[in-house]
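Here is the structure we will look at.
Note that one protein chain of the assembly has been removed; the remaining protein chains are unaltered in position.
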Amino acid sequence: MSETHKDYAGDKFGMWLFLFTEILLFGGLFLLYSVYLHRYPAEFHAGGLQLSRVFGTLNTVVLITSSLTVALAISALQQGRKALCLWLLTATIALAGTFMVNKYIEWSAKIAHGIYPGSPEMAAGAGGTNIFFGLYYVMTGAHGLHVVIGAAILGYCMLRIWQGRVSAEDFGLLENGGLYWHLVDLIWIFLFPLFYLIS
Amino acid sequence: MPFALLTKIWLALLVLTGITVGVSSFDFGYLNVLVAMTVAGTKAFLVIFFFMHLKYENRTLGIFLLLVFVILAIFIGFTFFDVAMRSGASS
Partner (left out) sequence: MHSPGETVPFLDPYPGRSGILSWIFSTDHKRIGMLYLWSILSMFAVGVVLGVLMRLELIAPGRDIMDAQTYNAMFTLHGVVMIFLFVIPGIPAAFGNILLPLQIGAEDVSFPRLNIFSWWLYLTGAVLAVTSLFTGGGPPDTGWTFYVPFSERTTTNVSLAVVAVFILGLSSILTGLNFITTIHRLRAPQMSWGKLPLFTWSLYATAWIQLLATPVLGITVTLVFIERLLGIGLFDPSKGGDPLLYQHLFWIYSHPAVYIMIVPAMGVVSEIIPAFARKSIFGYKAIAISSLAIAFAGSLVWAHHMFTSGMSDTAVMVFSFLTFVVAIPSAVKVFNWVATLYKGSIYLEPPLMFALGFIFLFSAGGLTGLVLGSAGTDIHVHDTYFVVAHFHYVIFGGTGFGLFAAMHFWFPKIFGRMYDRRMANLSWYLLIGGFNMLYFPMFVIGLMGMPRRYYDYLPMYQTGQMVSTIGSWVLVAGLIVMFYGLSKCLHGPRTVGANPWGAATLEWTLPSPPPHLTFLDPPDVPRGPYSYEGVSRDE
């Protein structure tokens, strides 16, 4: 069959197009959030107060730093500094793990307090509060899934770099993996104020 | 991109995060969301332009990205023609 030649710019363009689809996928959820914020301002503000600002801010810092480390990793690889690149990617994945651990702690705390989809407390309370926490779980859950996927992609990049298949001469895979990771950061940049700081 | 520039952007993002948190303790009424989104938008701009390298990519890509946000804004905005203008009980 035909051998297609590598198209670095085309591969990157394709990755950006894929990111557009992710923006619109989450966009549907942001649409729901916008409408319900408009309808239930008081319950959303009260709901936001029940979320931990400390954890939220911490997770924001974690993700922003992970964006830094992955961007540094790409620069490092382009400069031929393979070992540094791999350490920076390890740090990125570790930060992703930290994010997920924090998320687990937050979610467990909420669930222990009876705040989860379909709980009696949610059923008995105000509709707006139910919607706020319903959206919280769906949106942070979808985001968390993308954190895991992104970390897996970066892990795959690490393997390819370690094997020498991705290098200073041919770094498109890492760049595109990095783009995906930055998207994960971007989504959180918007989720954080909308859920944690809306009070 | 040089490490130094990337680190400066990171610091700027941390500062903006601090601003986001700080500003949220003031009440601007219905402007709250606008203020929060403006700060978030600035952070997003830095991530996209620098970390994601859009500053150095060709202009077409930037135009397409803008188009995506415009489309999303239309989807949300036009929904508000319905949601914000219902008569009678809406909750």
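Note that the chains are named A and B in the order they appear, and that numbering of residues resets to 1 at the start of each chain.
Basically, a residue touches a chain if its C-beta (ideal position, glycine included) is under 8 Å from a C-beta of that chain, and two chains touch if they have at least 3 such contacts.
As the structure is a computational prediction, the values presented were derived from the model and not from experiment.
Engineer: For a quick check of understanding: of A:9, A:105 or A:168, which residue touches the chain that isn't displayed?
Structural biologist: A:9
Engineer: If the hidden chain were put back, which residues of subunit B would touch it?
Structural biologist: Within subunit B, the residues touching the omitted chain are 60, 68, 71, 74-75, 78-79, 81-87, 91.
Engineer: Contact with the hidden chain only, please: which subunit A residues?
Structural biologist: 1-2, 4, 7, 9-10, 13-14, 17-18, 20-22, 24-29, 31-32, 35-36, 39-40, 117-118, 122-123, 126-131, 134-135, 137-138
Following the convention adopted for this analysis, only the chains that are shown with their structure count from here on.
Engineer: As a quick test, compute the distance in whole Å between the mean CA positions of subunit A and subunit B.
Structural biologist: Chain centroid spacing, subunit A to subunit B, equals 15 Å.
Engineer: So in the complex, which bits of subunit B are touching subunit A?
Structural biologist: 1-3, 6-7, 9-10, 13-14, 17, 20-21, 24, 32-33, 36-37, 39-40, 43-44, 47-48, 50-53, 57, 61, 64-65, 68-69, 71-72, 75-76, 79-80, 83-84, 90-91
Engineer: Once bound in the complex, which stretches of subunit A touch subunit B?
Structural biologist: 12-13, 16, 20, 23-24, 27, 30-31, 34-35, 37-40, 53, 57, 60-61, 64-65, 67-68, 70-72, 75, 127-128, 175, 178-179, 182, 185-186, 189-190, 192-194, 197-199
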